[in-house]
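Could you have a look at this structure, given as structure tokens, before my questions?
What you see is the complex with one protein chain gone and the rest in place.
To keep things simple, chains are lettered A, B and C as they appear, and every chain counts its residues starting from 1.
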Amino acid sequence: MGVQAELSERLNLGALYEMWMVFRRNKAALTGLILFTAIVLMAVFAPYLAPYNPYESVGAPFQPPSDKHPLGTNDVGQDLLSELIYGARISLFIGFVAAVVGTFIGTFIGLSAGYFGGLVDEALMRFTDMWLSMPTLLFTIFLAAVITRIGTFPMLYGIILAIALTAWPSVARMVRSAVLSLKESLYVEAARAIGVPSRRILVKHILPNVAPIIIIEVITRMAIAMLTEASLSFLGLGDPTAKSWGMMIHYAMIRNAITLGMWWWFLPPGIMISLSVLAFMLMGLGLEEYFNPRLRYKEQ
Amino acid sequence: MPGNGFVVRAENLKVWYPVRRSFVELITRKPPLYVRAVDGITFEVKPGEVFCLAGESGCGKTTTGRALLKLIRGAVIGGSVYVKPSREVFEEVSRHAPEAVVDKDSRVIDVYRVPEKYMRPLRREFQIVFQDPFGSLNPRMRVVEILEEPLLTHNIGSTKEERLEIIYRALEAVKLIPPQEFATRYPHQLSGGQRQRVAIARALVMNPRFIVADEPVSMLDVSIRAEVLEVLDELKQKYGLAQLFITHDLALARHICDRIAIMYLGKIVEEASADELVFNPLHPYTKALMAAIPDPDPEARLKYREVPIKGEIPTAIRLPPGCRFRPRCVAYDNAAKEIKRLCETEDPGLVEVKPGHRVACWLYK
Amino acid sequence: MSLRNIIAFLVVALVVLPSLGYLAGVAHAQGGLKITAESYDRWLLKECPCEGGKLVIALPSEPNTFNWFVAGSTWSILVLNPLYDRLVRIVNGTLTWEVATSMEYSSDYKVLTIKIRDGIKWHDGKELTAEDVAFTINVLAKYGWTYYHGYFASVDRAEAVDKYTVKVYFKSPDAGFIYNGLASMNILPKHIWEPLLKEKGDGLAKYAPKIPDELVGSGPFKIVEYRPGQYVKYVANKDYWLKKPCVNELVIVFIRESNVALLAVQKGEVHAYYGWVTAEVVPQLLSTPGVSIHVYTSPTFYHWGFNNLKWPFNITEFRRAMAFAVNKEAIVNEILMGYGIPGSPGVVPPVGINAQWYNPNVQNAYYFDLNKTAEILDKLGFKDVDGDGWREAPDGSDFSFEIYPPAYDIIRVRAAQKIAEWLSQIPGGGIKAVVRVLDWKTVWPLIRDGKVDTYLLGSGPGNDISWLYRRFHSWPGGTGNWARFSDPEVDKLTEMLKTTFEPEKRKEIAWRIQEILAEKVPIVVLYYRKMINPYRSDTFDGWFKPADGGIYNRLTLLNVYMKPEVCPVKPKPTTVIVEKKATVVQTVVQTVVKPGTTVVQTVVKTLTTATPVQPAPATTPTTPVEKGPNYALIAAIIVIIVVVAAAALLMRRK
Partner (left out) sequence: MYRIVTSIITFFAVVTLVFFLSRLTGDPLAELANDPRITPEVLESIKRLFGLDKPVYVQYIDYLKNLFRGELGFSLHYMRPVMDVILERLPYTLALLVPSITISNLLAYRIGTELAWRRGSRLEVTTLTLSIFLRSVPYFWLAIVFLYIFSVKLEWTPLYGAMSPGMSPGLNWEFIRDYLWHYVLPFFVLVFRETIAFLFYVRSAMIDVLGEDYIVTARAKGLPDKVIKRSYVARNGILPIVTILGMRYAFLIDGAVLTETVFSYPGTGRLVFESIYNRDFWLLQGVVVILAASVIIVNFIIDLIYAVLDPRVKYG
């Protein structure tokens, strides 16, 4: 045990340190981390990086790339590069919130099913199976179509909700199986032998040990959520006021970018989506390999 | 209520695990099948005594240990487990679950009649140490947290300082010195022996009357077994702690235990004091086990080799009629016709052949 | 009821009503009204320069049903268009005789006598008679589920007097009947539909007619095949009574993405695209050899609607202030890229059949002037009291309202954002307007139920000016009055429109209504869109390009022919290699010029290249595909089997 590790232990940085070690060992995961950091920085410092305000018309519409507008302008003369940079914010936001909400629902259901077992487990797992048996994107499309049509809240939230609602089943499955194996673990049995109440066992013994799985889930779910959002936007179910990367592609499509050969409009957002999904997938893969390579079975 | 001088007494204890039936079998009403992990055993552990359960793996000894503490889930449990807790615990339990009280005067409680939610006070005095020291400690908790948990659960010690005091004393008792240093460590920073001692300390902080030690050293390297065993022995000497020591190692059992019971396929086949059992085994199975003990004396080894065993331990789902050891029994092959007939039809009960030495074999009836 | 309303009511009662009564009396006294309409002949080609060939038209969406009684979508109507004839049709903004040859109202306007042409044959050889016409009218009048029932609700019954005369009896006079009802009514064959109706009753609404057996029409094309999601195929009805279509075959393909459709036109796979084309592609299209565009103005009025019952939009002055804050020219020029015309304050569109009722005097009632808005708002007490740059309500509380455009129409979303921007720039403090973009399915019920402050909606006018009744008659009398506008004079006038038959008088009433609407501003019409239809001008000619309609229309179907140099019929000596020669043709894009607007004349240079097209093998008369097994399914199964077998073999070898 190195001094460094000793120190981190004392600072209670165990988990963080462990993760860092994983990333340092795994080249792919490190690439993912770097990419991720870059994209997050881009989102955070968008106002400083973007040459223009993406919500303002700053030039003639449909301009090809030029010195003034490195990626040209869109249908109302907004700068595409600025849109691309600001797009990181919306896309990451959608991905993050959807992933967190989805994982939260999944964790809750998985924990309950796994811990209480019996009839609760059976019922919840039937329910989960039902959702799992639906083609995910198809069902997300359906939910998004339904949700954005029943409330007067901004469409963006409807889409996030739709993505979250289809993201949870696999999380629930995974958490449940983790809980089931943890429940049989000796230290939980020891706690029961001591007479620790079940709620406390759940919170103190099971939850902290499911946490890594949840973290990985959030990361991979984010990737999937971003992809799903892009697909929904492409199909015309997105929020037309949210400048996400998916919406940029959608606009490019409805304003005939292919006909006009304006590849600078629909290629960059696709590449950005790919890069950020890649970042999350690499990070997820790295962490997963470390924590438990056999737990996962579903992805997209 | 036969006898009164016990801490824990199992009477005709049965643990049957149901085998999952398929849908068709459910419809056609096929009778349910069970794995009879423990199939009607009776024994008692006296105060201050170390009682050993020994046998091959899969014979049900671990299940017995857990069944005593009501830690088995998803199985059909029959028979009774009587315990004698301390006065205050007895009063607390009898207040909430009067139906569980068997004998008020001698404070005997039937564990299986206590509803789960009132088990907690009992758990305080009846504890367990698991076989696997690597799995039995939560890797995300420090030693101090692990040891504090039972205290918090049972409201022992009102302040943090008080609890720390108790924890340090328990750590010292299991020879983890200095306790202050060990207390801040995570399990993965401890060796196997140290972990097992933490596990013992966890049982110890509650000041129990009885612990089940479920093969506490079998997963440890031989070199560090001694220190754990030493701690356990000290507990018996110093605190008069009654123990149910589960092991597959007869040599170890003889060394540690006051009395030994040999289990085979969910039943006790022989029970006697340690020396009696080792030097005068009666049951063919015990003899076979003895043969497996490596002995430094080659002559002795040769002598025991004369009693071999055949086949392997069968599954506990479909048991043969009569004596369940019969298919593997060498003595059966050589036995007289009428005994053979008995072996084939009837199960031999545990019969006291000498004072304190009981055996379940038709040869001795 | 406010004093103003009472006065208005009295004015109506004292002045307008008696004069109306007088006019009605005059109409009575004159007795009967002969309907005048134009003849088709002036539009028709005398003879086809080339006969034969296949015309491919793309629509953005497929028809929802081939059952015309319940044809809800535009695309269904368009797809059935080549199949059926009408009594009269509106061509290029004028009423034109088709099957009918004359129509005459009785003196009380309760009977309409229609004479029809003889010698018209259904595709199956039977003759089209007055019975068919009467049957169609009766179904529409009787069954509430037919989509045109609203136009025929005033009809009591129709009778075939003789083989070529139909009499329509009305419950009450209905001035809009011919424009609304007859001009949009396809004549359906009685011998096909009557048995169906007897068999199914109301269930006919859910019936999908068999293709092509039950799709018998009398029009210039017969349907032979329908591939769901792909195309409808027609062959020319060579015996068509009006004129033989020049092309042999017509295929209508459905391409949702304008991207793809435009590329298909550019590649020459599709000869015309009748769909939503946004203006940015025009230069690209025009620079493609052989592609031209037809631009026309759609009469749909896109407007900024106010909820006239909700404060402060119930204050006429406030609405006027809003009207001054909208720069319609900017919306047309910037968002529509010039492809539109600014909305008329009188709502009635200056194009198409509605042009005859359009009142040009109101055009300049409002202009973009934020100072004027500021002035009115100041007067009304909307002032920036706390100096935060936003105006507060007269009682000093924060004031803001919402604009709801539907999410699917990006033009309206952008227009809403523009309006909000202008409102924020009002001198002396802006008005806070929040643009909320929701799905149409969500917005629509809100608009319908009056739950929103303001909204952006596109509404279609009717063929007959009496549509003003539906849009502006007091709530809840007019169900299309989503602005919940109510004005006693407009109520009276719009009611009169429904019963006044005299064209001059109707025009007068319509003009008056437009004046009132311009004054009261229940809604602000932002623009009428100009639509763009790309088409091939190198291979086909004879396109009919109406100012108010798309390139795909009945006259195009009759007239369009392959250019002689590519004509498949005229046998040409062996293979012709025509040099690629480019000719510059000047096309003047028609612009409707109205007083008060700047005259825009776009001169677009079209580069037409006579591309050598391989002469197709002599016209193969297309035989209707016999009904047989589903070939697509068979093909699918064969492909599956082959692939799986191949895969299995592949596996085996490894």
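Going forward, a contact is a pair of C-beta atoms (placed from the backbone, for glycine too) under 8 Å apart; a residue touches a chain by one contact, two chains touch by 3 or more.
Given the structure is predicted, the values throughout are model-derived calculations rather than measurements.
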| item | value |
| --- | --- |
| Residue among C:His123, C:Arg414 or C:Arg470 that touches the chain left out of view | C:Arg470 |
| Residue of A:Ser57, A:Ser112 or A:Ser231 touching the missing chain in the full complex | A:Ser231 |
| Omitted-chain contact residue, chosen from C:Lys54, C:Lys244, C:Lys372 or C:Arg512 | C:Lys54 |
| Residues of chain C in contact with the chain not shown | 54, 56, 61, 64-65, 67, 70, 72-73, 143-151, 153, 184, 202, 205-206, 208, 225, 227-231, 233, 249, 251, 253, 255-257, 260, 263-264, 267, 269-270, 440-441, 444-445, 448, 457, 459-462, 467, 470, 479-480, 482, 625, 630-637, 639-640, 643-644, 647, 650-651, 654 |
| Residues of chain A in contact with the chain not shown | 28, 126-127, 129-130, 132-139, 141-143, 145-146, 149-150, 223, 227, 230-231, 234-237, 246, 249, 253, 258, 261, 263, 266-267, 270, 273-275, 277-278, 281-282, 285, 293-294, 297-300 |
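To be clear about the criterion, only the chains that are shown with their structure count from here on.
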| item | value |
| --- | --- |
| Interchain centroid distance [CA atoms averaged], chain B/chain C, Å | 88 |
| Centre-of-Cα separation between chain B and chain A, whole angstrom | 49 |
| Touching residues on chain A, where the partner in the complex is chain C | 57, 61-62, 75-76, 148-152, 154-155, 236, 239-241, 251, 253-260 |
| Of chain A, residues touching chain B in the complex | 1, 9, 14, 185-187, 189-197, 200, 204-205, 208-209 |
| Contacting residues of chain B [partner chain A, same complex] | 69, 71, 119-124, 127-128, 130, 132, 135-141, 149-150, 153-154, 186, 189, 199, 202, 206 |
